[in-house]
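This is the structure, below, for whatever I ask next.
As you look at this complex, bear in mind that one protein chain is not there, while each of the others sits in place.
Chain nomenclature is as follows: A and B, assigned in order of appearance, with residue numbering initiated at 1 for each chain independently.
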Amino acid sequence: MTEQVIVSSRTIDILAVLMLMMTIVLVGTSRLRTSIWAYAIRSFLLTWVSGLIAYFSGIHHIFIATGISLALKVIVIPGFLFYIVNKTKVKTEVESVINYTLSLLISCGLILIAYYSMQSIIKFENAFMGHCLPVSLAITLLGFFVMIIRKKAITQILGLLAMEDGLFFAALSTSYGMPLIVELGVFFDILVSVIIMGIYVYRIKETFDSIDTDSLRELKE
Amino acid sequence: MVEHLFIISIILYLVGALFALCLFKWQMVGNYISFVFAAIASCFGIATAVTVLFSGSTIRLDFQLFLPTIIKYNFLLDSLSSYFILAISVISFVASIYSIGYTRLYVNKRDVRFLGFTYNLFLMAMLLVVSANNAFVFMIVWELMTLVSFFLVIFEHENPTTRKAGLVYIVMAHIGSGLLAIAFFILLAYGGSFSFDSFRDAAAQIPAVYKNIVFFLIIFGFGIKAGIFPLHLWLPMAHPAAPSNISMIMSGVMIKTAIYGFIRFYFEFLTPCPPWWGVIILIIGATSAILGILYALMERDIKTLLAYSSVENIGIILIGIGLSMIFKSYNQMALSSLAMIAGLYHLFNHAVFKCLLFGCAGNIYYSTHTKNIEELGGLIKRMQVTAPLFLIGALSISAIPPLNGFISEWFIFQSLLNGFNIPSVIIKIITIICGAVVALTGALVATCFVKAFGISFLAMPRSKHAEKAKEVPVVMLVSMGILAALCVFMGLFPAKIMMTINHVNTQILGTNIVKALTSYDWLQMKIVRTNFTELSPKSATVFGLILLGITFGALTLIRPKFIRKFYETWTCGIAPESRLEYTATAFTKPFKVVFSNLYRPRLEVSTTYSVPNFFVKSIAYVGEITPIFERYLYNPVSNFVLKISDKARLIHAGNIHLYLAYIFITLLILIMFFR
Partner (left out) sequence: MSLTSNIVLPILQLIVIVGLAPLVKGFINKIEARFQCRRGPSIFQPYYNLIKLLRKDAVVSETASWIFRATPYVAFVSILIIALLVPVLSSCVPLNFTGDVILIIYLFALGRFFLALSSLDTASAFGGMGGSREMMISSMAEPAMMLSVFTVSLAAGSTNLGNITSAFLDSSTLLLNPSLFLAFAALCIVIIAETGRIPIDNPHTHLELTMIHEGMVLEFSGRYLALIEWASSMKLLILLTILVNTFLPWGAASGLTFSGLIISFALYVVKIGFFAFLIVILESSFAKLRLFRIPNLLGTAFILSVLAIISLYVVG
């Protein structure tokens, strides 16, 4: 391996680990805004990775995917989420089913499982970009975990987005030679964001409804 | 020659025991004589151990006293048993001197003769346990040790909690003995005789299934004695209940006989062991360490606190032993020896500083008649020698350099760090988690002993007891001073102790790594080294003292006429009194909140008013933690057993014909079965 390849694969590894750190922030933080920021930063890192991979592989499809995800995940979705948080004036404190220390410990275990279960594949791949697969699995698992333990709809969506990021990243890092799958990933991406919009609209409506009825009741009294 | 030393030591213990019984008229004299005999006997014990260890020889003692065909009294003094004899004898020497002073508390109030008698027998039994070379003899002396220590635990028997502690102890100890007996019978089936030699020879022939069964039997059998979680229940009850000089020995060395058992079995009788055995021992060790210290942290009774801390230290020793087993199964003998050094070093360290701490707790009890640290305080001005001694013990147990606790902690960390040599990834991960657990444990121990020392010795006395405290007799202080000096010595000169342990390693692991573990630096001082790094506590201390001198000199130069003015503490305008002090409960409250999942604290605040809702008359605050293991493990088991025995009572109808019928039916079944 040339020096450049080592450096670039190490860079991708470091970016992957940073993405994982952002996901841990999602589990560990108690503030809604922080978790949206964490999502935005993670998406930015993800586009960075996919940009790097596109640059090194020279596959045009990945450039397109990078562009789309930059626009969508770094700008549109976080902006939209911030907009909704501001608009609905939900309390910024995140509510969790189990306490934080415990959820941190469990997520630690999840990461361990991810690394442990991927070790045979990593050995096979000769330690080149070794962090990508376990990290993508870990992000997916953590996203799932967040969906389970969090009460608020927005945090659940953030969990879903984390899962999606993990899957996209896994596809990107393992099979950039197969542009079809990457494109499928992007498709899935868009699909998910559409679902998000759907849920959001529903939730917002629900929230407004309840606020409305409350105020109506107050009027009556 | 050596065997004579050993026999003399045993005989002296016996003589001491008998003297205690004979001189019933003059309690004081009988008392002195029996403890002096014990002290001399332990000197002989030390001599035996040192000779065997440094000559590297193995001494066999075979008696055939009565019933020679059935029971062979085989004893073996090899390096492993000598190491334990050394630990036992050093501690019993100090404890015997201490007892001379401490038993004044009981003279003419209680039967001190009995104390002297059982005390000597207890020490003798421990020596025999670690030197027995025959399963039969081992079980006899093991039982003797258990029984005698039971009597010592219930020495203050008019106290109902003491009696309960004794009951729990004897029941659990016998369950353990039963399991050990089964293990011995399985080994007997393959070895052909009760002699340990035949067990050693048969090691290779035992099928894996039986080996695993024996492994678990041994974990439970010796584990109960060692006090590992969750089999620790008796330990924090029995150790505080016993008189302090006995607690010193029980916590200092008796629970270590179980470690001896572990090493004997896993490194000699059951070799080669699969890696997962070591992993289980490692996990048990880590669990005991962290849970032991977490419960110690919440304790307010100083002796119970120390007992829980013993559980923690046994955990750390087991981490060393477990790692050694893992490395040995992967045939990395040098690392195995390193881990063994860590474990055995900590074993000796714990014996020394725990004995010191229990002794100081005994001093506190001697002069204040209370063990509750919430009632103490300000003792540093009243017990001016005990305080620094306790401080040295507290610093050692918290692994603060340059005292001995740090050295073994350092070795534990070095061996855990070497876990990266293990081929299996999952075991690597486990060693790392254990590293985190040891680090957390170390920090919690420091907190626990800041609490223990700070609340009981510093600030103002919180009760009348503490106010009237006086320094204890010189004999007790001298014996504690020996231990404190040992703490410092073993911290500053680790190479000496490592050399001693190296003899054990040469015997059970066949390695000699002390050369690889020591070298000289450019100042020509001896340093300890591993493949990662070097350590020289001696030079760190020397530099520290030099820097202290420079600092002091510089400060004096800056202001030669420095004076201190003494005023009372500012407490926001109120006259300072002891009620304003931080208490032990308050000190550990943050931990109670952080670990509330484990403690499940219960709070009850009840306020009584003189005028309803306006003038508060008194506020009662009850806070306690849920004893999870007792409630969710022991109570269901004991209830189940009680229920079963209730059912079983139906068989005992009291009718002689029925009993005869039982015998008859049994006979018939036996005839059918073995036809």
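Just so we're on the same page, contacts are C-beta pairs under 8 Å (C-beta built on N, C-alpha and C of every residue); 3 or more make two chains touch, one makes a residue touch a chain.
Everything numeric in this text was worked out from a predicted model, so none of it was measured.
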{"item": "Among B:V437, B:A466 or B:I497, the residue in touch with the chain that has been omitted", "value": "B:V437"}
{"item": "Contact residue for the chain not shown (choose from A:L18, A:I68 or A:M147)", "value": "A:L18"}
{"item": "Where the missing chain touches chain B, by residue", "value": "378, 380-381, 387, 391, 395, 398-401, 406, 409-410, 413-414, 417, 420, 425, 428-429, 432-433, 435-440, 442-444, 446-447, 450, 453-455, 458-460, 521-522, 525, 527, 532-537, 539-540, 543-544, 547-548, 551-552, 555, 558-559, 562-571, 576, 578, 580-582, 586-591, 593-594"}
{"item": "Residues from chain A at the interface with the omitted partner, ascending", "value": "3, 6-7, 10-11, 13-14, 16-18, 20-21, 24-25, 28, 30, 100-101, 104-105, 107-108, 111-112, 115-116, 118-119, 122, 127, 130-131, 134"}
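Assume only the chains that are shown with their structure count from here on.
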{"item": "Between chain A and chain B, centroid-to-centroid distance (C-alpha), Å", "value": "50"}
{"item": "Footprint of chain B on chain A - complex, ascending", "value": "99, 101-102, 112, 116, 119"}
{"item": "Contact set on chain B toward chain A in their complex", "value": "425-426, 429, 594, 597"}
